[in-house]
Structure formats: structure tokens, C-alpha cells
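Only one structure is covered here, and it is reproduced in the block below.
Here the complex is missing one protein chain, while the rest keep their positions.
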Amino acid sequence: MSADRAGRAARAWGRVPPGARIAAGVIALFVLGALLAPWLTRYEPWQQLDIVRLQSRPPSWAHPFGTDRYSRDVLTRILFGARVSLSIATLAVLVSSTVGTLYGALAGYAGGAVDAVMMRVIDAMLSVPRVLMLIAVLALWSPVPVTALVLLIGLTGWFDVARLVRGQALALRQREFVVAARSLGASPGAIVWRHIIPNVLSPVIVAGALAVGNVIILEAGLSFLGIGVHEPMASWGTMFQDATVQFVSTWWAVIFPGIAIVATVLAFNALGDALRDVLDPRQLPGHPALDPQEPAHG
Amino acid sequence: MTTPTRTAAAPLLEVRDLTKHFPRRRALFGPPPTPVRAVDGVSFVIMPGETLGLVGESGCGKTTTGRAILRLVEPTSGSVRFDGHDVLALRGADLRRLRRHMQIVFQDPFSSLNPRMTIGAIVREGLTIHRLAEGDAADRRVKQLLDEVGLRPEYASRYPHEFSGGQRQRVGIARALSVEPSFIVCDEPVSALDVSVQAQVINLLADLRRDRGLAYLFIAHDLAVVEHIADRVAVMYLGHIVELATSRDLYREPLMPYTQALLSAVPVPDPTASRERIILQGDVPSPANPPHGCVFHPRCQHPARDMACTRLVPPLEEKAPGHFVACIKQTPTTVSWAQQQDVGATHPPERYLPVAALHTTSRRPTPP
Partner (left out) sequence: MAEPLLAIENLRTYFHTTAGVARAVDGLSLAVAPGETVGIVGESGCGKSVTALSILRLIAPPGRIESGSHIRFEGRDLLALDDRGMRAIRGNRIAMVFQEPMTALNPVFTVGDQVAEVARIHAGASRAAAWTQAVAMLDRVGIPAPDERAHEYPHQLSGGMRQRVMIAMALMMKPALLIADEPTTALDVTIQAQILELLAELQTQYGMSVLLITHDFGVVAETASRVVVMYGGEAVEQAPVSALFAHPHHPYTRGLLAAMPRLGAGRDRLQTIPGTVPAPTDWPAGCRFRDRCASAWDRCEREHPPLYELSAVQVSRCHLAAEPGRRAAGDAAPAHRVTA
């Protein structure tokens, strides 16, 4: 029934407030920019153009966002930087969401002593401040390959998701359709996979959207400090690092990456909020007058 | 206590002295709180193809009984034998295998279906778990089941929220049937439905019973519904079965004072009927603190109620063929007058059957 699905999707889109649609648009813009970067620009992100004449030039027709102090085109670096920042953020959040969801679902469904122990482990891990620990590890181990960076960020960020999912799983255990699955003879693993996890995804997706924004900032911060992404790979954070030295005189090299970060993070936050509204009401039995398929009690 | 049994043919389900106590959390100080005695020594038997109705009001323990039999809630003590197997002794995969044969239909059509699964997937789950069918064969079976419960097979790809309460209930029934059980616990299956939809689902359950030879434990608080579908009925109060009889006998001659009050409380859709009512005083006591002796005595209206009722726990005894009642004051009784006097009885047992409790005397259904 794909016509059905299309209809439902269209109605869901209709429920999204205009602010959130703008947010989705902004994100789409950046994603497209990131994907099409090689075709959108003439230069390479690491390409040092004329060192003498094109160093730290303000915005012009040839270079809409100007050039930085290594005479690299800022616009190009922003587009390619989008690739780096967005992919690191989404992959890291994917890692943390997956690990957190599995851990939390198992803990919540198991309940009792198992759950207690698993939660205490999380408490222990949470007592170590994430950013400081990342800084310490990355500084010691630098330069760090990007995969390792993604994994490190991801594997230090799953605790909140796990807590969230575990709370949901605890509640879901009592829901009748889970009891029904037990009565059919489903094994605990099958129940967690088929019944618990699909029903905890909504808050996880919402939390994930918000987390992407956080990780973008985190990665930018780490790169700014020099321990995240390394030269000559462009990320919005490294662009900051380069440009802050001469911030006042080459404001374009700082402002534009800054705007990119702010816009993207705001957009993801707005998206997260919108997703929360769009995803949740579907679960609730509707008001009888509004949702005529749901008979009221009695 | 004589346990109600039927001769000839082996029972499908035998429940003896089933008990479920829920422990309560202790406060920081003070004595440990008494547990909630949800089910307190319940015994009955269900023959293959038979429907036993289990009625009572909230807190009487009927839902807990149904779930305890299926071990969806672990009984505290007692025994449950299904088709000769000791249900309470099974573990893990063995228990899951037995689950095929004992199924359940839930009360709430909204929460008993996974909102993220299509109804086809919901009905199919049982087939997958017990490897009864795979792939296309499974698809066909799902469509057959949907058809059997009165839903169009195309609905298989839709989600629960697209359906009404009655339709969802049918999905729940199809799910229960998918594993070919011989026994289904129907836990208030129509209480959340409108009257006209109720009738459809009740008829469906009756048809399925006839076509598949199913036995039901039909749990409900609506006495009219239970009378309609059950062969025998057990009345529960505060975790005990207080009366057990055939449907006909129970409604024509309720002998337990609680049953009498229950029947008289049902509003009759006939404005010309003058109904005397037995109005029970007060609320149902908490199952964490049941009264001593007969659990019903504080609200009982039997004229012979006295001290003995607070001291003696009435046995469930056979006062008429196939009709079991737990009341020491309702004749006949095996608890002798001497025994009762020993604990302070002042009123001898007598037969008490108020008119207010009867619904079948002055009414004759007229043919349409």
C-alpha cells in the first residue's frame, strides 16, 4: 500500500510547523552542498592559491567567502568541511545511538538485578567528564585517524541514550502487547528485537537529531584545539583554528565557518523538536472527535 | 474442601489451590506490610470444549487468575495441570512450547497490539515462533486467519491505529488462533467495546468455539455477557471463588449472598420492571487486608449472618448437584450447627433467596 504510506507521509509533513520546515531545508542545503562540493567549486580545499596575491583576501566575486591566511578559498573549505563535520557527527551519533539503544533495551527488559548492575556501570562511566577525557585521550594519541575519532566520540556518548531507552523499556515491559508476545511463546531476545526496540526508536531519533548538533560543536571544539580533525583536512573547527589568529583583520575566515556551525546546529535542534511532535502523537489514541477511528472508552 | 470435578473424560485444565500474593514494599520503619492476596486458593476444572465464566468485580483476582494459569504472572503456590502437564514445573523452551496450546485475548484493544507492527506481522508472529509456516505459506495462513475473524485480508499491511476497537480485538483473536490453541483465556475481551461491536465479537467467539472445539476461560464483569457465553460460571470475591455452578443454575438460583447482590445490581433495560435492589454497603475491602473468616461477611445481607462468619472460612461445598457455594449460613451445609455454635453462632443456617436477585422469573423473551 505505497499510496497509503505516501498519504501518511504527506499528512505527517503537513503537521510540521513552518519553522521546522525551514530547518529541514537548511540541513538539506548543507547536505547537498557537502555532497556536491567537488562540482560546486573550482578549487580544492587544501589548495593554496596564489600565496602572494590571494592571501587573506576579503570576499569578492571570485571568492565569495574570501580566502584564509593560507590563501585557500573559504567557500570551498566550508563545503568540504561540511562533509567532514556532518559525516563525523552523524556517524558518531549512529554509533552512540546503536550502542545505547541495545544496552538500554536489554537492561530495561531484563529488569531486576541485571538492570541494576547495568545501570550502575553507566553511572560509573558518567562520572568521568566526557570532554576532558576526550581531550586527554586525543592529545596523547594525536594525530588520530578519523575513524578512531568517530568511534571515540560515539563510544563516550551513548550513556544518556541508554538511560532513556532503559526507562522506556521498563515501561514497555508492562504493555499488553509485550505480555501477548510472551504468551505466544516468544523468547526474550525476540521480544526485545521485535517489540521493545521499534517502540523506543522515536525518542532515540529525537535525541539523535539533537545530539548531531552537539557533536558538531564538540568536533569543532576538538579540531579547534588541534586534537580533532587534522590538517590538511578541512573541518569547520580547524578553519576556526587557522583564522582566530588574525580574527579582526580577516573576519570572513572566522565568521563564515561560525555561521555554518550555528545554522546547522540550530537546524538540527529545530528538526529534533519537530520530530518529537510529529512522531509522538501517532501513538496516542486520538480524541474521538478528531480521530474518528478511535472509539472512546465504553 | 471438595474440589469441583466432572466425571468421564479427562479435564483439559485443572487448577488446584492457586494462590498469588503480591508483596508490598516495606516502609522504612514499622512492621513488614501484609502482601496483597490477589488470588487466595482458587480451584476449578475445565473440560475440553467447555467455557468457564469467571466473574467478579475489580480487585477480585479474576484477571490475575487468568494470567497466573498461563504463567504470565508467577503463582505463589498451587498447581496448574494442562492436558496432563504440570505447567508450573516447566521452564524455558518447554514452557514456550506449551504456550502454543494455551492462549490469551486481552481486554484493551489499544494496548494489546504493537503499534509499530502491521497487523499481518502481528498475526504472523506466532507462526514464526513455533515454526508453523514460513514465507508464502505463512502469508496465506495470515490471510485465512484474518478472514476467519471477519477482517478483509488486504488489511494485513495496515497498522493498528487505522482500525476501530472492535476490529483490533478481532486482530487479537486472530493472533491467539494463529498457533492453534485448544484453550483460550479471554480476559474481558468485550468490556472496552461498544454494545453493537460487543455483540459481533461475542458471536465470533462463540462461532470459533464451535468450529474449533475451543475451551475458554471467559473473564468478565458483565454478568449478562457471561451468562450468554459460558457453560459454567465461577464467581470470585477478594481472591476466592464463592460460587460455582452451571450458567443456568447460577442465574436462576444464586445461593451465595454476594452473587445475589451482584445480580440484583445489574440495571435491567426495562423501565416497567420494578426492581428491588440489594444495595451493598461500603466498598470492597482491600485485598491486602481481607476480612477474617468469610471474606464477604462485612457486607453480607444474609439474615443468618453472625459471629461464626467472622471466625470460620466457609468451604466451597456442593449445595445442589453441580452447584458449589461458599457460605456456612446457606442450607444445606456440611458445617454443622454445633461447629458453628462453638465459635459463637447465634443464627442457624437457612435458605435465603431474595426476589431482588432473580432476573428470570417474570420475564419471557417474546419471539421477534
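In this document, chain identifiers A and B correspond to the written order of the chains, with residue numbering beginning at 1 in each.
Please note the rule applied: a contact is a pair of C-beta atoms (placed from the backbone, for glycine too) under 8 Å apart; a residue touches a chain by one contact, two chains touch by 3 or more.
Worth saying up front: this structure is predicted, and the values here are computed from it rather than measured.
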Problem - Residue of B:Val87, B:Leu223 or B:Leu244 in touch with the missing chain, whole complex considered - result: B:Leu223
Completion exercise
Only one of B:Ala93, B:Ala273 or B:Leu353 touches the unshown chain, namely B:Ala273
Fill in the blank from the handout: Among B:Val36, B:Ile119, B:Leu262 or B:Ala345, contact with the omitted chain is made only by B:Leu262
Handout entry: Sites on subunit B contacted by the missing partner chain, in the whole complex
Key = 57-58, 164-167, 194-200, 202-203, 206, 221-225, 227-229, 247, 251, 261-273, 275, 277, 279-280, 282-284, 359-360, 362-366, 368
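We take it that only the chains that are shown with their structure count from here on.
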Practice task
Please work out the Cα centroid separation of subunit A and subunit B, and write it as a whole number of Å.
Solution key: 51
Fill in the blank from the handout: As the complex stands, subunit A meets subunit B at residues 1, 4, 175-177, 179-187, 190, 194-195, 198-199, 282-283, 285, 293-295, 297-298
Practice task
Flag every residue of subunit B that touches subunit A in the complex, lowest number first.
Solution key: 67, 70, 72, 95-97, 99-100, 103-104, 106, 108, 110-117, 125-126, 129-130, 157-158, 161-166, 172, 175, 179, 192-194, 197
